[in-house]
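As you look at this complex, bear in mind that one protein chain is not there, while each of the others sits in place.
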Amino acid sequence: MAKQIDHKAALDVQLVAASQAGDMLAFEELVARHRDKIYARAFSMMRNEEDAIDLSQEAWVKAWQRLKQFQGDSSFATWMTLIVINLCLDQLRRQKRTRAESIEQLDEELGGVERQMPVVATNPSEGLERSELRKRIDKAMNQLSYEHRTVLILHEFEEMEYKQIAKVMNCSIGTVMSRLFYARRRLASLLQSLKKEQQS
Amino acid sequence: MPLKPTSKPSRWHFLVLLLGLGLGLLQVVAASVPVETHVQAVLVWGTDEAKPAGKALKEVDAKLREKLGKIFKWQNYFEVSRKNAGVSASKPQTLKLSEECSVAIKILPENLAEVKLLSKGKTITRRHSLAKADALVLGGDDKNNTAWFVVLNFN
Partner (left out) sequence: MNTELKLQAMVDGELDARDMREVEALLAQDARHAALLQELKWTKSAIAGNEVELALPETREFYWSKISRSIEAEARKAAAAAPAERAWWLKLLYPATGLAAMVAVMFVVSGGRTTDGSDSENVPEDVNAVSFRSESEKMSVVYVADENGNFSPVSEEVKNAPEADK
């Protein structure tokens, strides 16, 4: 008979092992521990509460079904994050096929416009309180297309390398680099505009 | 002609007979004592909006607000209507909570209540155990990120 574990006190690795053996309560504890992070990642990509809730739940269901495949190569949190990112990307691709694109978005896709943006001469984050900076970054990221926002999220927040991002986004490393370059330049420009707005 | 001797009833026959008699007695007892259950049904609207002016909506009582607030995400809960009734196995009741909705309650054997929520031609049926002192809450999404709840208390 499997040893009963104290779910609240157990480490993630113990809860994963128990869940893999069919302990649903252990899995519920994992959900409780990581639900905010997984939801937040889904929201950062989808920018919509309802979609983020639905996709994060779908991610947990998929995780339960695929638990036996989790070998501990990465942390459980990282593994879960990848599941929800992939679900979000699938959903965003489906939405893109049915959504009309704005001219701005087409400019982003075609590329080249980032080379025409003037270089930001002063640090746009200087002197800002952390909470204010976070709000501005969030507001600026909301104005990027999903491809550019995703590459920024994966590189800056999930700390993935170019090669990993290319695999997740199913594109070339060159595309990852171009998108990241555009996203950063656009973000710098947006943060600069927000700073000017506040000062005026 | 001599009578053929009957075979002696076995122990098992007696047990089956006792079982049958016991079951029958139980049913007679149960049927003869009508137990009335008091039901209170409250129709609630959950929303993040502030109370609409000019409408006869009051906030639910603090206790219900606390319970709903701990389970669901909305900021405000307004009572739309409230009905009370006594229900028993021989006396089912239908409570009209709004123009579009009524809830039909029937007491079933095994300490169960059957609750049917009828709204816009659709029915949600729930068999609810009365063994625990739980309230029964039927709820669902509504437009514009609001929600509806029918809170039933049995005692």
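The chains carry the letters A and B, assigned in the order they are written, with residues numbered from 1 in each.
Heads up, the rule we're going with is that a residue touches a chain if its C-beta (ideal position, glycine included) is under 8 Å from a C-beta of that chain, and two chains touch if they have at least 3 such contacts.
Because the structure is predicted, anything quoted here is derived from the model rather than measured.
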item: Partners of the unshown chain among those that are drawn; value: A, B
item: Identified contact with the non-displayed chain, of A:V16, A:I83, A:L144 or A:L180; value: A:L180
item: Hidden partner chain, residues of chain B it touches; value: 19, 22-23, 26, 43, 45, 49-55, 57, 67, 70-73, 80, 97-101, 110-112, 117, 119-120, 122-144, 146, 148, 150
item: Touch residues of chain A, complete complex, unshown partner; value: 24, 28, 31-32, 35-36, 39-40, 43-44, 49, 53, 56-58, 60-61, 64-65, 115, 119-121, 123-125, 130, 133-135, 137-138, 152, 155-157, 161-162, 174, 177-178, 180-181, 184-185, 187-188, 191
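By our rule, only the chains that are shown with their structure count from here on.
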item: Centre-of-Cα separation between chain B and chain A, whole angstrom; value: 45
